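Okay, handing you the structure first.
For this view, one protein chain was removed and the others were kept in their places.
Going by the order they are written in, the chains are A and B; count residues from 1 in each one.
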Amino acid sequence: MERLRSILGPLARPITSVPLARHLVVALIAFVVAMAVIGASSQYLQTRYAEMAYFAIAAGGLTLLTGLSGQLSLGHGALMAVGAYAATLVLDRTGGETLADVFVALLVAIAVCALVGVVVGVPAARLHGPYIAGATLTLAVAVPRLANQWHVLGGEQGLQVPVPRAAELPAWIQDLVWFFTAVEIDQYSFLAYLGWLLLALTFVALANLSRSRVGRRWRAVRDDDVSAELAGIHLGRARVVAFTVSAMAAGLAGGLMAMNVRLTAPGAFTITLSLTLLAAVVLGGLGSLPGALIGAGVLAFLPHFATDLGESAGLSATQAAEVTPVVYGLVLMLVILLAPAGIVGSLRSLVSRASRTSSLASALGSTKEKTT
Amino acid sequence: MQQFLDTTLGGLVLGAVYAAFALALCLIWRSTRIVNFAQAAMAMVTTYIALSLLNADVPYWLAFLAALAAGFGLGAVIERVIIRPVEGKAELNAVILTLGLFMVLHGLTAITFGVQHRGFPAPVSTNAISVGDTSIGITPFGILTIVVVALVMAGLVVLFRFTDLGLRMRAAAFNGEVSRLLGVRVGRMLTLGWALAAAVGAVAGMLIAGGDLVNPAFMDPFVIYGFIAAVLGGLDSPLGSVIGGLILGLSLSYVTGYVGEHLAPLVALGILMVVLLVRPSGLFSAAAARRV
């Protein structure tokens, strides 16, 4: 642990090292469990887990933005598109055969999205409520259409995404996976492992950020921007940073999505994608990373479940496919009307209410935690 | 020159429909300070109701009135049941709520009426009008569109300027507390505002569907273009909404005709951002400043 702390020291400077260690341990345990589950799953389920991972990364970034800094973005589908195209273009150039190609592509996707995040975040920081909603919704529609305008982006039929074959992965990875799961790695499990590894890393980073001074500033801006400004917080800067971090997560998610779908085309990045991401974070509870994970799980598994349900209720296949968006829409409406804190938030308030009545000490503890 | 004329006329017709739609958003904004992102889906629902009637051989104008009535009822019910609880609450709540409503209406329509593309008839010809040997790029249906939107606007002006009901609606929207003290039934006025707005939206739906294919997503572009038109003119100003609609219709028509269809939403986004950052109250807002 000491060694870990010294390695991560510079990174951990703005935070007390205790939460970082806690986040790392939780993430490690979660990742090991995820590996075991993925290894034991069918290839079909592996593709669902991989999908859940990239949705969770995007939702994690979005929940941080909306929940902590109070900015709504309906444009995260567009940012995922940017990430997906960036990663695809890199993989196309490099051939996408090695692990290094994959990581370079994902890093480029994150970098490009950071840039786009700043460009979008600066004007967005000046908007609020319905205005930022309308502007980011327009962004979600406008950006994917650019693929039709420029030939290099492949038009409506999109760009094919090369992904590494499992046999070409380094031997140590193949051995490692064999060690942990007793199943040989293949293309499907590779993408699922990769997704969950990056998910764990992203969530550690986001959790630390939200615990740090930066995160506290975001919350201050969200709760009362005038007081925050009086306290010396640069409102615009705080919002732009939040938007940029969130965009980087969306970019990584987009890159992973491209590899999983094996195609990057404008038809993947519809208004519906942006709205379902919103549904995921609202359902889980704005600002909650575990909530984002739950929401992403719903996104990855609900469509098949809901469609089956619809068909067994006597709907045709094409009608049954519409049950899913209805559920998402109902989720958005019901959560706002009945439980604005979402699943995790509601559970948390139940727990804290129970503990407040039972023990003064823990109530004090939770208050203290809130104020630090 | 011919192409420029055709593009301009096409832009005016499109702009008229945007204007009607922006007007509907404006009515709701004035009464409840909410941007209704479900407006397009509501108009789509009423258009489908009209289509069902048309397919059952109901005359066109009767179906048109039915769409209006359905819009009026839908708007009233939605305000009373769904929107009332979030009025005056954090503005994010209303945004998310109307987006949820958008998805629900979308999906339910698809389940009820099917997702197929279906032809939607027009009451008059959709062939270009000819003057002598040359045909000009406007159709009788296009002219009808402009006339209907003008009538709707005139009707609203009469309602708000010259009737007691209109005065009470304006009072309720302007200051609910004071109006309530003066005996205006504010809740009812807000409901009426939503109902009227949804009826105007229904008109826009009927006009854009005529002579085209419809499917549950056919109104989706209006979610953004209607919003942009309304913001362009100033969400507060009905006249501004109309002019904003026309400006947007013309701009998008030129972009589509001369540059490329795919850049239209990007240009719209550019227009929106310039307005929001340079003149946040919109081009024609009465208010001196507004927080965007």
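Keep this in mind: a contact is a pair of C-beta atoms (placed from the backbone, for glycine too) under 8 Å apart; a residue touches a chain by one contact, two chains touch by 3 or more.
FYI, contacts and distances are computed from a predicted model.
One chain of this complex is left out of the view, and of "Carbon-phosphorus lyase complex subunit PhnI", "ABC-type dipeptide/oligopeptide/nickel transport system ATPase subunit", "YwgA family protein" or "Amino acid-binding protein", the protein name its UniProt record gives is "Amino acid-binding protein". Only one of the listed residues, A:94, A:160, A:174 or A:346, touches the absent chain: A:160. Per the touch definition above, the residue from A:263, A:309, A:334 or A:347 contacting the chain not shown is A:263.
Checked against the full complex, the one of A:45, A:309 or A:347 touching the unshown chain is A:45.
Contact residues of subunit A toward the unshown chain are 36-37, 39-45, 47, 145, 148, 155-158, 160, 178-184, 186, 188, 261-263, 265, 267-268, 317-318, 321. Think of the hidden chain as still there; on subunit B it touches residues 2-3, 6-7, 10, 54, 60, 115-123, 125-130, 134-137, 139, 142, 211-213, 215, 218, 253, 256-257, 261-262, 264.
Following the convention adopted for this analysis, only the chains that are shown with their structure count from here on.
Here subunit A touches subunit B in the complex through residues 66, 70, 72, 74, 123, 126-131, 133-135, 137-139, 141-143, 145-146, 148-149, 271-272, 275, 278-279, 282, 310, 315, 318-319, 322-326, 328-333, 336-337, 340, going by the rule given at the top. In the complex of the two chains, the subunit B residues touching subunit A come out as 34-35, 37, 82, 85-86, 91-97, 99-108, 110-111, 114-115, 220-221, 223-224, 227-228, 231, 260-266, 268-269, 272-273, 276-277, 291-292.
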